[in-house]
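First the structure, then my questions, so here it is.
A protein chain is absent from this complex, but the other protein chains hold their places.
Order of writing sets the labels: A and B. Residues in every chain begin at 1.
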Amino acid sequence: MSGASLRRHLTSRVMTVLIVVLSFTAVLALVLILGNLLVKGASSLDWAFFTKSPVPAGQSGGGVANAIAGTILIVGLAGLIGVPVGVGAGMYLAEYGGGRLGFVVRFVADVLNGTPSIVIGIVGWTFIVKPSGGFSALAGSIALAILMIPMLARTTEEMVRLVPHSLREAALALGYPRWRTSLKVVARTALGGIVTGCLVGIARVAGETAPLLFTALGNLNFTTSVTQPMQTLSLQIYVYATGPFDEWHRLAWASALVLMGLVLVISLTARWVTRARYGRIR
Amino acid sequence: MRGIDRSDRIYRRVLTFFALALPALILVMLGVLLVDALPALRRFGPSFLWTSTWDPVAEVYGAAPMIFGTLASSLLALLLAVPLALSVAIFLTEFSPRWLRQPVAFLVELLAAIPSVVYGTWGIFVLIPFLRSYVVPPLKALLGWTPFLQGVFYGNSLLAGGIILAIMIVPYIAAVSREVLLAVPTSQREAALAMGATRWEAVRTAVLPYGRAGLIGAVILGLGRALGETMAVTMVIGNRHDIGVSVLQPAYTMAAAIANEFSEATTGMYQSALVEVGLILFVLTVVVNAIARILIWRVARGAAVGSKAL
Partner (left out) sequence: MKPTRFLALAALLGAAVPAAAQVQLNGAGATFPNIIYSDWMLTYNQAHSDVKLNYQSIGSGGGIRQFSDGTVDFGASDVPMTDSAIAAIKGDVLHIPTVLGAVVAAYTLPEVSQALRFTPDVLADIFLGKITNWSDARLASINPGVKLPTQDIIVVHRSDGSGTTFVWTDYLSKVSPEWLQKVGRGTSVNWPVGLGGRGNEGVASTVRQTPGAIGYVELGYALINKMPFGTVRNSSGNWITPSLESVTAAAAGAMKDMGPNTDFRVSITNSAGPRAYPAASFTWLLVHKTYADSAKARALVQFIWWAETAGQAKAPQLGYAPLPQELRPWIQARLKTVAAGGRAVWKAE
């Protein structure tokens, strides 16, 4: 092999190794973070952790029952609000979205998708909390729903567009009205993808903190009232991790582990749904 | 026939109603931001963007340190994230054995699922002590003469913020880059290989240039995400209204300042100034994301738009 050729092959080798190393650095970062979560958080996961509410600042014991319940409630309510609107908007875009309104809605969805969630928090406080005279879980859910809706609109549209035209045309040819075709044939075929999109959206808002700072505020007590402030795992982690007490730090790690576990379970469910329907994913 | 027409019309009306929620939302959002920011906009005008004093006692507000911190931390994040993310994308499309592709892709995507506040917790208790003990001393020994590493390491600093942001945006840049590279026709690669290029040369001369616009778009998308990050940043960046070139010093970003100060801005002008910061942040991220989208759309058309990254 000539000198130049050797150099080229060496360069190729070196670059390949570099790329592999850098790729695995990215994977390593993930392993490190999840590993830390597990190591620092797992030992605090006891019965008291899951069933008790917080004790006064600086004292030991207590748990995050109020935060776990709050996360489920607020995220659940956000889903109840966000899923119909988001999926509905997405269906609109897929079925009737060719015209001017469709263009505007699509553009707005893209803009909202990139909006920092803290800005949504400002809007939530100004538009909901202040006029209604109080922080509330409902305000928090609405803020999270605002985050979810544009996300779901785009993924729903995307999934519905994947349904082959032939299916739609066959149904219409058989005499199905447009609305029935859209719902029972097209949407049903795309259902797996739509559900995946919803689950991914829910997983994402379950981890959100910023929009809840000025809407749900947080609550020391266990409560299920949506018109009262409520605690979530994300808010709890923020307060505890930035606090000085060792006890708080311990609980912060454990809560982070639980939250990550929740997000993971929802994400994996989303992937499993798609896998079952479509086989190999991208 | 009539009944079916009516059902069709009702269906369309219901869907349109849901779709209208989006423009309604953005109108409300812009309305709130503009109305509440108006007092500050009127009082400070364009000088708000370059005034570096943030003094609630004297009621003089300038967003320059926050804008600087936002851009500096995001740029630092890009510097660190782009090599990693592009490597992942190239690895997955060019070099990876088939059986490794799914697991690696899944693991990298998982980085995007970690909540911001969890990143912040990891940053406070793991990253910063690690930087303080093992990274900053050798860095200072080597490069301490440069203006970027001057001064004492505060722990909570621009450096910590940049590193955390970098890890957070890697999955987004990687996912979209991968879509872009997958959209490059195999004929390009094969032609280069047929002409005797090494594997790396094929990538460098045939694949990357073809997808260049899309890759730049992916990077800008990562920038867009970094600009808006709040929780992880506010937990590690030091929360100081200051402009400094040294990454060892504390800094502030627009999002972090809003998170810390909004619910306690005691005077109308203070709150108005913060809302104006929110407005600036909003406009900035919209513009950056729009640029990213245009670039990506040109190369990868439909595929990348639906990816989980967006």
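The definition used in the following text is that contacts are C-beta pairs under 8 Å (C-beta built on N, C-alpha and C of every residue); 3 or more make two chains touch, one makes a residue touch a chain.
Keep in mind the model is a prediction, meaning the values are calculated, not measured.
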Residue touching the undisplayed chain, where the options are B:28, B:41 or B:265: B:265
Among B:31, B:129, B:196 or B:209, the residue in touch with the chain that has been omitted: B:129
Absent chain, residues of chain B that touch it: 53-58, 124, 128-129, 152, 154-156, 234, 238-241, 250, 252, 260-261, 263-266, 271
Chain A residues touching the omitted chain (full complex): 54-59, 73, 76-77, 80, 129-130, 133-135, 217-221, 223-229, 239, 242-246
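We take it that only the chains that are shown with their structure count from here on.
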For chain A paired with chain B, centre-to-centre distance based on mean C-alpha positions, whole Å: 17
Residue ranges of chain A touching chain B (in the complex, touch as defined): 8-9, 11-12, 15-16, 18-23, 25-27, 29-34, 36-37, 40, 84-89, 91-93, 95-97, 101-102, 104-105, 108-123, 125-127, 146, 149-150, 153-155, 158-159, 161, 177-180, 182-183, 200, 203-204, 206-210, 213-214, 234, 237-238, 241-242, 249, 252-253, 256, 259-260, 263-264, 267, 282
Residues of chain B that touch chain A when the two form their complex: 4, 7-8, 10-12, 14-23, 25-26, 28-29, 32-33, 36, 83-85, 87-88, 90-92, 95, 104, 107-108, 110-111, 113-122, 124-126, 167, 170, 174, 198-201, 204, 224, 227-231, 235, 255, 258-259, 262-263, 274-275, 278, 281-282, 285-286, 288-290, 293, 302, 305-308, 310
